[in-house]
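Removed: one protein chain of the complex. Kept in place: all other protein chains.
Each chain carries a letter (A and B) given by its place in the written order, and its residues are counted from 1.
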Amino acid sequence: MIEGNKIVIKIDLAIYARIAALKTCYVFQDKCHTSLEPESESIFKVTLTPKKGSLSLPEIEKEFMDELIDQQIRVENDKLFSNIRKMIVEQAFKPISFAELKTKIRK
Amino acid sequence: MIKGRAYTIFPYRFMRLGKDILLVNEAGEFIFMSENDFVKLRTYQLDIKDEIFLNLEIKHIVADTDPTLPIYLLATKYRTKKSFLNDFTALHIFIITLCCNQKCKYCQANSEDEARTDYDMNTGTAKKCVDMVFKSPSPAIKIEFQGGEPFLNFETVKFVVQYANQLNGAYQKNLEFVICANLLGLNEEMLNYLEEHKIWVSTSLDGPRNLHDANRITRKGTGTYDIVRKNIQLAQDKLGNDRVSALMVTTRDNVDKLNDVVDEYIEQRFNSIFIRTIHPFGRAAKEKLGYDVETFIKNYKKTLDYIIRLNLDGVAFSEQYATIILKKILTPFATTFVDLQSPAGTGISCAVYGYNGDVFVSDEARMLSKMGDNRFLMGNVHKNSYQEIFNGKVIRETIENSCVETMPLCSECAFQMYCGADPVRNYSVQGDLMGHRPTSEFHQINYLIIRHLMELIKQNDADIMNVFWSWITNRSIEEIKRSERG
Partner (left out) sequence: MRQLKGIPLNSRARIIGKISKNPAKTRETKNCILATVSIEKRLRGFKAVLCSTAIEEAKTIRLKIPIIHSVENIEALSEGDIVSLDMMTGDIIVVYERNSIHNSVLASTDCNCRCIMCPQALAANSKENLKNNIEIIRMMDKRTPALGITGGEPLILGDGLIKLLKQCKKQLPETQIQILTNGILLKENDYVRSIARLRLRNLVFCIPLYADTDTEHDFIMQRKGAFEDTIQGLYNLATNRQLVEIRIVVMSLNSKRLPKIAEFIYHNLPFAIHVAFMGMEVEGMARKNIEKLWVSPKAYSPYLRDAVFYLFQRNVNVSIYNEQLCLLPKDIWNFTYKSISEWKNIYLEDCLECSEKSRCGGFFAAPYGDHKAQIHPL
């Protein structure tokens, strides 16, 4: 929602993880001044004030929402991937035999 | 595998590029897919017989059988990509003097007058530095002479070469020397020495006369182009073209005339250019190097395109920065470009020895020290042991904060495997080692160039890909097009 020269976005924490909201704000820190406040237990209110020379307000709002979705996907992926990632890096620098690796993965 | 799911999904990072989604696996291998397929992938709705599934399988992003092999392969490839870590510090830069016979307007080295000798590295310090160099476990050692102007302290250069070769009799490492010089004072004796000891030469050339002399001037304020051009030719004739290379500094004066710089390089028989930005230190430098990211990127793309067309017209000429990124994206191999790696090359791949024996993680770190900030001083060869210097607090802290895998924004970036960190720059520009990605010029420039190259790769134009592979494999484009085996 655009209010004057600011964009106000309400993020529903039932849909988006807190960390996804924070990361999205971080991404926009070159284009906007951002402020975050909890509106209620389950709503984050983000206020974006574009710095000069940026895109138009509707464009920033749209980009922010797109980025938020992508960040949410990444948060979900993190849960899915973090164990395998650890395993890959560990195998890379402290390799065990294929057979031992197979047993380790089964566990 | 989870019951009820036809396949397992393996780690990937993603980014939107136009209408497509770019996915990159843990080893840096990439694939483009449509939004539609991306949704199907995530919701386990891909058909395992579809071509898109097979193509994802070959990149180890999905697997419909035992996950052990994909993990094994990814781990091996990840290890290969990080193999530059195996040998530890291979590049050792000796700041042999701070004196210089030039006073380039953008100079970062804060050079001193050429007559002074108190800024020269003496042989006592040089000896201790070489001793320290040989403690590195790397089987290949490159000693690079920088300054000021290293030729002004040629005696110490010769001492280092002689002493290092002497030590190497026992160590039997692959030992190379490079001298980074403006060549203003090059004479017959020096040329003969360089030839006899097979020393590589790296000089500076900012473009044709008007561009080069805009900034690269003598202490008296006169231009250096004519002498430098003459001496480059002498060096090339004596040592062979491939032993002499040149670097440029992109300034406000030449950033929009890079095509002219390329033409100049070709005319002076160089077969590549490195279009790079360097971080400005000090007010004078900021003025000269202060063009914005957008300007740089716009001109980089334009000149890259120009270079590609030249290649297709039969001129064998490459852009080195692009070549490094392309190697990271398209090949399974590691690259040894210390300025763009994770963990950063500071200290662990490259170390800088000041004229007084101080050891720094990078040349920028040394400049910070000259300005009063010793944050990145690892130690001194006269006072500290190898362990204290190369396993001390400074190097550890610097490295711990330079792994893109754990840095904000970098940790989820699809370009992670193609990029790197510069903790010293982050500290000097933004105040801390981690840096603030959204406002970091280092991030923006790398990100935009990598993205541009990725878009060219996505287009998959046969001609452009042939040019890229000719750069990567160091063959002429004729060889690749004619498909004649050697």
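In this text, contacts are C-beta pairs under 8 Å (C-beta built on N, C-alpha and C of every residue); 3 or more make two chains touch, one makes a residue touch a chain.
Please read these numbers as outputs of a predicted model, since none were measured by experiment.
Asker: Quick one: which of B:Ala6, B:Ile52 or B:Leu69 touches the chain that's been left out?
Answerer: Considering the complete complex, B:Leu69 is the one touching the chain left out.
Asker: Can you say which of B:Glu29, B:Glu319 or B:Asp422 touches the chain missing from this structure?
Answerer: Within the whole complex, the residue contacting the unshown chain is B:Glu29.
Asker: For the chain that's not shown, point to the residue among B:Gly124, B:Gly240 or B:Pro332 touching it.
Answerer: Of these options, the touching residue for the absent chain is B:Pro332.
Asker: Considering the whole complex, not just the chains shown, which residues of subunit A touch the missing one?
Answerer: These residues touch the chain not displayed: 97-98.
Asker: Which residue numbers on subunit B touch the omitted chain?
Answerer: Residues 29, 54-55, 57-58, 64-66, 68-69, 72-73, 76-77, 331-333, 465-466, 469, 472-473, 475, 480, 483-485 of subunit B touch the chain absent from view.
By definition in this document, only the chains that are shown with their structure count from here on.
Asker: Report the residues of subunit B in contact with subunit A in the complex, numbered from low to high.
Answerer: 9-12, 14, 16, 26, 42, 66-68, 71-72, 74-76, 78-79, 82, 408-409, 412, 436-439
Asker: Using the touch definition up top, name the residues of subunit A that touch subunit B in the complex.
Answerer: Subunit A reaches subunit B through residues 23, 26-31, 66, 70, 73-74, 77, 80-81, 84-85, 87-93, 95, 98, 101-102, 105.
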